[in-house]
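Here is the structure we will look at, set down as structure tokens.
All protein chains of the complex are present and in place, except for one that has been dropped.
== chain A ==
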Amino acid sequence: MAVFRIFFGLMMFFSIVRFWANGWIDKLYIQPKFFFSYYGFEWVKPLGLWTYGLFVICALSALAVAFGYRYKWAIISFFISFTYIELMDKTTYLNHYYFISLLSFLMMFLPANSYFSYDAFKRSEVRHQLIPRWTIDSIKLLLGIVYFYAGLAKLNSDWLINAMPLKIWLPGRYDLPLLGDLLQQEWVHYGFSWAGAAYDLAIPFLLLYRKTRPFAFVLVVVFHVLTRVLFPIGMFPYIMIVSSLIFFDASIHQRILSIVSRWAKIPFNHFANGNSLNQKTWDGRGFKRKLIVGFFALQLLLPFRHYLYPGELFWTEEGFRFSWRVMLMEKAGYANFKVVNKSTGERFYVDNTDFLTSFQEKQMSFQPDFILEYAHYLKEHFESQGHKNIGVYVESYVALNGRRSQPYINPEIDLTLQKESFKHKNWILPFNDEIKGL
């Protein structure tokens, strides 16, 4: 747990620094005029230049977590600041950011600072060598859920039978040394698709069982390094590699920590007090237990909510997010908005680049909730410019996994009369194909 905490904190710190160094804070949260909100979280908005302050808080909290300095406060502040950052603009949704929010939420309830931390060093009542097993198991469970559900998501006809979207993405990396030519081959596309699905489904179990664990770890490294080379997915692979160390038992962790303490000249034995954290005293009034059980129940059920909606999930995206559908489809769209004065009939088309960044425009063009929010924004904008009786219509086309582009949204529907809700959006045109799967 201590190793996990240290690496988690450090990786988060580096993530933030990298994000900053790439200029993305400015590009994604300060430059744009408009931000897409999550339903129910419309009040979460970027704070202008104070957004940098938010990132500073997040980075410092991550460091504090790594060192185990005032851990309780550090992890809470990290969770809040990181989640706020993610809620600011739906455009930047990534499954791996969602994972970090969940993980940091969980870690608020775990005694990660009991060992090898500044808190444990200074205050002996915090210091424990042994902690309840379920605290470590809960992290394993979360990781297992992520992998397994990602694997379940890959069990669909586009992925397995058409080798999509890898069939588009892999040939696009023609410039890689050694791999470039191989990636053009069809058998490689199918091999990677099936192997990817098998890996995701099997790896939690391979990591759990002691005998297969070393082999599993090798697989983890190979898989994630390969995806890092092939796809632009940032820090995610390294986070997953390091997180999988949690499956190893204490002796490995002790070895790692002893190396670290030798290097940093920390008295390792100071922590070896043989104390074990008493489950009952730590657990409070059972409230924590209920919360964590509820948390996991939600995690297990949430990915299946798309069954509550009609239509093809990949097409309508109702229930797509928050379900570990990672790198699962290639979708591109084009959305042309028409603003109409409903009393005079005058109409004109909107240049999206006047309002959205190219990244936002791209994400908006194939996600109906974005299209709806943008339509409302356009109405407000043009009304403020003096236009009256405004209706907003969209002509939109979407191409999914290499299929030819098809009309996406009903062009006759005035989007300003539609409201965002959890109900199905019946103005999404039907998908003229079938994708079988879970």
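Simple rule for what comes next: contacts are C-beta pairs under 8 Å (C-beta built on N, C-alpha and C of every residue); 3 or more make two chains touch, one makes a residue touch a chain; residues count from 1.
Here is the rule we go by: contacts and distances are computed from a predicted model.
This complex has a chain not shown, and the name its UniProt record holds, of "Branched-chain amino acid ABC transporter permease", "Peptidase M75 superfamily protein", "Cell division ATP-binding protein FtsE" or "SUF system FeS assembly protein, NifU family", is "Peptidase M75 superfamily protein".
Considering the full assembly, A:Ser358 is the residue among A:Ser343, A:Ser358 or A:Ser384 that touches the omitted chain. The missing chain, though absent from the display, is touched by one residue of A:Phe192, A:Phe217 or A:Tyr374; that residue is A:Phe217. Looking at A:Trp134, A:Phe304 or A:Tyr349, the residue that reaches the missing chain in the full complex is A:Tyr349. Here the missing chain is touched by one residue of A:Met108, A:Leu141, A:Ile168 or A:Val260, and it is A:Ile168. Against the chain not shown here, chain A presents residues 24, 27-28, 92-96, 165, 167-169, 171-181, 184-186, 214, 217-218, 221-222, 225-226, 228-229, 231-234, 236, 320, 325-334, 336, 341, 346-351, 358-359, 362, 397-399, 402, 404-405.
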